[in-house]
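This is the structure I want to talk about, given as structure tokens.
Removed: one protein chain of the complex. Kept in place: all other protein chains.
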Amino acid sequence: MGPDVTWYLVVAALLFSIGTLGVLLRRSPLIVLLSLEIMLNSANLALISFSRLHGDHDGQIFALAVMAVAASEVVVGLGLIVAVARRKLVLDVDRFRVLRG
Amino acid sequence: MGNVLVWAIWIGAAAACLGSGIAVVSFANPFFSALALIGNLASLAVLFLLASAEFVAAAQVLVYAGAVMVMFLFVIAYLGGRADTPFEGGPSWVSFGAVLAATALLVEIVVAIGLKAGDLLADEAEVGAAFGSPAEIGRFFLTDHLLAFEITSIVLLIAAVGGVILGTKTRAEEQLDRLDKAAP
Amino acid sequence: MIDAPKVDWLALSPTLALLAAAGVALLASVIGPAWFRRGFAAFVTFGGFVTAGVLAGFLFDRSPDAQPLLNESMTRDRWAALAAIVLAGAGALSVLVSWGETRRDHAGEYYALLAAAGAGMVFFVGASNLMTLFLGLEWFSLALYILCALDTHRATSLEAGLKYLIVGSFGSGILLFGSALVYGATGELGFAEIAAAGVTDDSLLLAGLAMIVAGLGFKASAAPFHMWTPDVYQGAPTSVTAFMSAATKVAALVLTLRVLTVAFPEQEHLWTVAVAVIAIVSLAVGNIAALVQRDVKRLLAYSSVSHAGFMLIAVAANSPLGGRALLYYLIPYSAMSIGSFAVVAARERELGAPVTLDNLGGFLWERPFLGASMWVFLLGLMGMPLTGGLVGKFYVFSAAYESGWWWLVVAGVIGTAISLYYYLRVLLAMWTRPEPTALRPVVAGGSPPRDPLLASAVFASFAVTIGSFFFVQPLIDLARDAADSLPF
Partner (left out) sequence: MTTALIFLPLAGALLVWLLPLPGRASGVLATLIGLAEVALWAVAVRQFDFAQNLQLEDRQSWFDDLGVSYHVGFFGFSLWLAGLTVVVCAAGIGYATWANPERARAYQGLLLFLTGSIVGVFAAQDLLVFYVFFEAMLIPLYVLIGVWGGERRAFATVKFVVYTMAGSLLMLASIIVFGLSQGTFDLVDSGVSSNDWVFLGFLAAFAVKAPLFPFHGWLVDAYRESPPEVAAILSGVVSKAAVYGLFRIAIAKFPEPVQEFQVPILVAATIGLVYGSLLAFRARDVRSVTAYSSMAQMGLIVMGLFSLNELGINGAILQSVAHGLVSATLFLLAGMLETRTGTSAFARLGGLARGRPELATVLLVVGIIALAVPGSVSFAGEFLILAGIYAEGWAWAAIGAGAIVLAAMYMLRLISAVLHRSRGEAVRDEALDLRPAELAVVLPLLAALLFLSASPNSITERNFPIPGSDVSEAAR
């Protein structure tokens, strides 16, 4: 018998906060994307541990679907970053000042 | 004795997971961040395995750590030095607010978990050996969660189209480039 | 070994029609000859939206009782069907608005993505478990992120796309973690099953509920989750902005009320207060921030934040009257919102520059039809008579008062009073002639470009805005039937 669900959840919550901090604090869109991945993964960890807790598969299925969604977000996000770089714009989330009013 | 081993692996994986998570958000160079995320994903996969989610763990390694991260690294390599941006310099209102928000989230969730820990979270359901196996997951995807399965494919398709659209240089952009070149 | 699940094709038909349209448009834009792509894709997408609207109407007629489908993945009911009709209408109008944006690159893909986003929203409003909710949300959001960034040669468009992607994904991350917590507390994903699990004052469930409300708040652009709204609305292609401002709001708000009433009836005393507070913050932030804007798209973006506040008042009412008020309000609101962005788009094309209060001068005299329509849309957003905006506000306030939220009525009244100032600035700007010395961009080729499709979209929005004032009864009857399928 290993650690119970509470421990998993604590790790998930910590990971979620780390991801949140990364999204809010970092300026490089690439690292922001990576931090978003961490947020989604922490949710996956929570889903899977709850799935184990309740003994039904819904959580695992959800986690798989989330994985696919996360991959999709990465594709679009990276596409955008490449397009921004191609236009020789500054890659800095905070410096998108053209749109501040 | 098996318990101690499980605990040891679990603690190792959790520590690796959190450590690499912190590394991802604090490295200045996105290349190292991405590498740290691979470690994060791998250690998460171990945790998934320990929570009897074999198939998800396998998918995590194959899809995520494999395919997605390769894409990441490729883009970072393509961008080269431009991808580097310094860490947020000096405390600002934004960073203060961010830390506050993240802490609030953490406290909220941990308190929620803590309040819960006594009763419900303790008694785990008994699961058979087939729990989390590819066959089981597959069956659910084709019956109860058919819609989710289908939507996942649509989302991926949209993302693929988006990747192609955003990745190709358009005529309007070429025109702009020509204008840039023409200008001294 | 595996029994094929029974699929209710009629319930899925509006979504499928739009998906089919998206597929055909995509194919055509890949294999069709260059001259053929744009027109064909636009035509197919328009047809897809119209078909989806008709099918949703049929669905509305055929589903007097709510029915769960595919193991609670989605619900077939009139609530979703009516929302789907509004969404289809908004989509069709956006196609008309977009035609004049003579896009040379990715024209076919533009329409394919528009149809795909519409399909996602039409599906989303019927979602009835947390997984399909999340997936539907991501479905239409991803399509919208790409659409926002489609004009890759414009820095503002790219920035809008990236910003929307980051903030939107952040919001859905919060929503996802909240869903996970709710799943953990109840062991269920389906809305009705969550309510049936009988978990009431569980801290995990409440934390999850709070995060779900916040996540949906991002999509409805309710303050304090609105920070992406002005930038994205300003930077995105204007036809996309028109679509987003109407359709995203419809989808997010309609689903918010559904998930709250179906899944969390026991926590009513908590979420009504939370929603009421979000409504007030939205009213305050949207209206006050709009006061200082000079760019018309940004101004309208903040106005849409404040309207999210108005409609959340109806959600907070948590009553059949509130449901009716929400659905009724969404109809003229969608029309006014699309219409006003369409007029902005027309002016933008005419000037070749972003529309500000300064270069709107004399618009009413130069383009009387568009100018007068803009007047009607703005009066509608103000809640002035002869537009559905007045009746919408009347219903929302009535619902709030009936549920005992008199201070929401007061907040709404104050919000409206503040909003008058900035709407009036736009209204008067359109009458005044700019100073002859002022620098004005010259219209290329002399007379302004003719765009009958955009004009017809504006006319349709105009007709809905005015018509919903005079024909309240039939619309309310529809909204009543729809709201009856939610358990209040």
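The letters A, B and C name the chains in turn, as written, and every chain counts its residues from 1.
Here is the rule we use: a contact is a pair of C-beta atoms (placed from the backbone, for glycine too) under 8 Å apart; a residue touches a chain by one contact, two chains touch by 3 or more.
Since we're looking at a predicted model, the values are computed, not measured.
Within the entire complex, contacts from the absent chain reach the displayed chains C.
Only one of C:Pro64, C:Pro224, C:Gly352 or C:Pro385 touches the absent chain when the whole complex is considered: C:Pro385. Here the missing chain is touched by one residue of C:Trp431, C:Phe459 or C:Phe488, and it is C:Trp431. Annotation: of C:Ala196, C:Val413 or C:Ala463, C:Val413 touches the absent chain (contact as defined above). Seen from chain C, the chain kept out of the figure touches residues 321, 324, 365, 379, 384-386, 390-391, 393-395, 397-398, 401-402, 406, 409-410, 413-414, 416-417, 420-421, 424, 427-428, 431-432, 472-473, 476, 480.
Convention: only the chains that are shown with their structure count from here on.
Rounded to a whole number, the gap between the C-alpha centres of chain B and chain C is 29 angstrom.
Chain centres here are Cα means. That of chain A falls 5 Å from that of chain B.
Residue positions 5, 9, 16, 19-20, 33, 49, 53-54, 56, 58, 61-62, 65, 69, 72-73, 76, 80-81, 83, 86-87 of chain A are each in touch with at least two other chains.
Within chain B, residues 109, 113, 116, 145, 148, 151-152, 155, 158-159, 162, 165-166, 173, 176 each touch two or more of the remaining chains.
Those residues of chain B that touch chain C in the shared complex are 108-109, 111-113, 115-116, 120, 139, 142-148, 151-152, 154-155, 158-159, 161-162, 165-166, 170-173, 175-176.
By the touch criterion given at the top, residues 5, 9, 12, 16, 19-20, 23, 29, 32-33, 36, 39-40, 42-43, 46-47, 49-50, 53-54, 56, 58-59, 61-62, 65-66, 69, 72-73, 76-77, 80-81, 83-84, 86-87, 89, 93, 96, 98-101 of chain A touch chain C in their complex. The touching residues of chain A, when paired with chain B in their complex, are 1-11, 13-22, 24-28, 30-31, 33-35, 37-38, 41, 44-45, 48-49, 51-58, 60-65, 67-76, 78-83, 85-87, 91-92, 94.
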